[in-house]
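One protein chain omitted, others in place.
Chain naming follows the written order as A and B, and within any one chain the residues start at number 1.
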Amino acid sequence: MSSASARSHVASGAVSRWSLRVLGLGFLALLLVAPLVIIFFETFKDGIQPPLDAITSPNGLHALKLSLLMVVIAVPLNTIFGVACALLLVRHKWKGNALIDSVINLPFALSPIVIGLALYLLYSTNDGWFGPTLAEAGLEVLFSVPGMVLASIFVSLPFVVRETVPVLQEIGTEQEQAASTLGANGWQTFWRITLPAIRWGVAYGVVLTTARVLGEFGAVTIVSGSISGKTETLPLFVSKEFERFSEPGAYGASLVLALLALMTLLAMNLLKRKEDA
Amino acid sequence: MEANPAALPPSAAPRAGIRLPGVGTGIGRGYVVLYLSLIVLIPLAALVDKSLSSGLDNFWTQVSSPQAVRSLKLTLVASLIVVAINAFFGTIIAWLLVRDEFPGKAAVNAIIDLPFALPTIVASLTLLALYGNESPFGIDIAFTRTAVVVALLFVTLPFVVRAVQPLLIEMDREMEEAAASLGASGFTIFRRIIFPNLLPGLAAGVALAFARALGEFGSVLIFAGGLPDTQVSSVFIRSQVESGNETGAAAVSMVLLLASLLCLAAISLIQRWGSRHERSTSDVVANALNKDVSGGGV
Partner (left out) sequence: MGISVEGANKSFGDFQALDDVSIEVPDGSLTALLGPSGSGKSTLLRAIAGLETLDGGRVVIDDEDVSKKPTQKREVGFVFQHYAAFKHMTVYENVGFGLKIRKWDKAKISDRVHELLRLVQLDGLAGRYPSQLSGGQRQRMALARALAVEPQVLLLDEPFGALDAKVRKDLRTWLRHLHDEMHVTTIFVTHDQEEAMDVADQLVVMNNGQVEQTGSADELYEHPANEFVMSFVGEVNRLGDDFVRPHDMEVVLDADDRTKEGLVQRIVTLGFEVRVELVLSDGTEVWAQLTRAELQRLELREGQIAYLRPIQAKSFNGSSPSASQGASTPPGSQDDGEAEVSAAV
């Protein structure tokens, strides 16, 4: 492998190869690596106690729990949707497929603030389309968990679909046909043949969805009002602590999130290798 | 070339006789459509409605207010600068990952995705620590327009790298070898053989990065702040919401929404232009998510 990739006719000179490396890797170091490193330093700058206190404060713990709650609700919902949608797009020709495909790409291109505002306007109890009706039924959407869940689902919608579609296309329909000839009905085929075949693609999508939900800031901030101890997820907590000039809290929570991000990267890498296997 | 972004090769078309759990039936389709409507379409419709609710004149007034315009200009210019820079560096990095070997390459390949995994607000905080007034490097660019550019650079870096990488991996080496045997220099080979083949993917990655940059919020918020000069559109919109000007917020949001739609449309067109690669917008997006690139040259 290495001899083949080194056999590049473009950057064949040592000088050009090294200048490329310095340029590219230097850019990365300044932009990506340095931030990671600094989080550690800033967090423990005054010792371990201050950040620990901040994280374990009632607001901090609540923020952590709320973030995890978002994940526990939004990720399964988007996973089920993602697999169903992928099946629809790949295995069934339908005129609506092109439209569905485009709508699924929207969360990638939309500003989270725009997303948050859209939800805010829809569920506003003053004059939103759904707001007043739901309020009468006693259901609070804005400034409460349901709204945050909706925002989390919106922003993380595409990942499972996008990761499952290529895998579904790749495995083709022959295994499913074979299962059919052996007597398996639709559900049996799906559970025993299709799902196991696409599991790593789905898992990868789930990891990406989780990371997105954990890290979501803009949309949730508008929808939830960032009420400490009630509607504040961990990223919102970071922002609030920073505004209060409480650096240990801000950095401590950031460290937690950064560690989760690194774990995400690790999971992504491992899953990629599983898929290639 | 099919216009349908979900286009498949014929062999993957459904065969009669296989009924996977009712997804193709009314119930399955209904579920998918309902979910998408409830989560995405109806809220966006409410947004469009609100932005026009006080009439077209008011819409225009809101959008053309001095601060709105200033923020839109900043957002636009910063995004353009950022994608240009990232196009350059992103291509170099993708090149290094595919065609070069060095220790720690796998780690580098993994870390490219950091902006995807790291919450934007955390990015903002750390950029502030690195390049703000307590900067270990002595660089203080916090609360400046440069800060906006740097923050956007951070979040959009993976898009170009991941768009170019698979194309580089797939590229037929023999074309380059033929060119070399005909006497072409390294740079010529890049300019005439490699780059034209990368262009569609690069353009699509740029379009996606641009869309992302336009709407970015978290990473810019703390690092660049919300000063009149350094306020990007998303920050402006939020400030309008906080001061109760929902119509104004909705109006400027419409502008961003339209820009996003244009970017997606542009990606679609780019795919058709570079259609011999047989990729759809969704593939571009999937690649941006680091789908099946292991960074190894063959």
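Convention: a contact is a pair of C-beta atoms (placed from the backbone, for glycine too) under 8 Å apart; a residue touches a chain by one contact, two chains touch by 3 or more.
Source: prediction; values computed, not measured.
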Given A:Asp46, A:Asp127, A:Glu174 or A:Glu243, the one touching the chain that is not displayed: A:Glu174
From A:Gln188, A:Ser246 or A:Asn269, residue that would touch the chain that is not displayed: A:Gln188
Contact residue for the chain not shown (choose from A:Leu23, A:Ala98, A:Ala197 or A:Met263): A:Ala197
Residue numbers in chain A that touch the chain omitted from display: 174-175, 177-185, 188, 192-193, 196-197
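Note that in this section only the chains that are shown with their structure count from here on.
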Chain A-chain B separation of Cα centroids, rounded to whole Å: 15
Residue ranges of chain A in contact with chain B within the complex: 1-2, 4-6, 8-13, 16-17, 20-21, 23-25, 27-28, 31-36, 38-39, 42, 81, 84-85, 87-94, 96-98, 100-115, 117-122, 124, 128-129, 150, 153-154, 157-159, 162-163, 165-166, 169, 172-173, 176-177, 180, 185-187, 189-190, 194, 204, 208, 211-212, 214-218, 221-222, 234-235, 238-239, 242, 250-251, 254, 257-258, 261-262, 264-266, 268-269, 272-273, 275-276
Residues of chain B touching chain A in the complex: 3-6, 8, 11-15, 17-24, 28-29, 31-33, 35-36, 39-44, 46-47, 49-50, 89, 92-93, 95-96, 98-102, 106, 108, 110-123, 125-127, 129-130, 136, 150, 153-154, 157, 176-177, 179-180, 186-187, 189-190, 194, 208, 211-212, 214-218, 221-222, 233-235, 237-238, 241, 246, 249-250, 253, 256-257, 260-261, 263-264, 280-283, 285-286, 288-292, 294, 296-298
